[in-house]
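Once you've had a glance at the structure underneath, I'll fire off some questions.
For this depiction, one protein chain was excluded, whereas all remaining protein chains were kept in their positions.
Presenting chain A:
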Amino acid sequence: MRILRSVRHKSCADGTFMKEFLLSAPVPAGLFSYLENFGEVESLPNLGEGFYKFEKPDWFSIKGLAGDTTVEVRFKKEVMDLTVNFLYLLFSSYREGSVDLPVLKQREEAVGKRVREHLYGRD
């Protein structure tokens, strides 16, 4: 699954920057189970084909409906430059059944270190 392009964006009142992304395929509910490896997921599975929301504090949140070909992502503006590539990687790495989690976790740790330094100074 790939992010094809951003189709809408806005600055939000809560200080985040929202981008809606068009995906190469409809969102499977399994995507959010996979994302749970990297943050918290909430769901309302009985609404439509299921409403899902992924939260990765200080990075971004992703919300979407299973079966839709777009997702809405809210970036923490201050570190968006650091986290946006990881978002693309999360989607491009997702395949049902075979995801190389250790490699992604390594990358997450590296980006996370830079995010923390940017937001809170050096450890």
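Following the convention adopted for this analysis, a contact is a pair of C-beta atoms (placed from the backbone, for glycine too) under 8 Å apart; a residue touches a chain by one contact, two chains touch by 3 or more; residues count from 1.
By our rule, contacts and distances are computed from a predicted model.
According to UniProt, the chain absent from the figure is "cysteine desulfurase", selected among "Branched-chain amino acid ABC transporter permease", "Inner-membrane translocator", "cysteine desulfurase" or "Methionine synthase". The residue touching the chain not shown here, chosen from A:Leu65, A:Leu87 or A:Val115, is A:Leu65.
Mapped onto chain A, contacts with the missing chain fall at residues 12-13, 29, 32-33, 36, 41-53, 63, 65, 68, 72.
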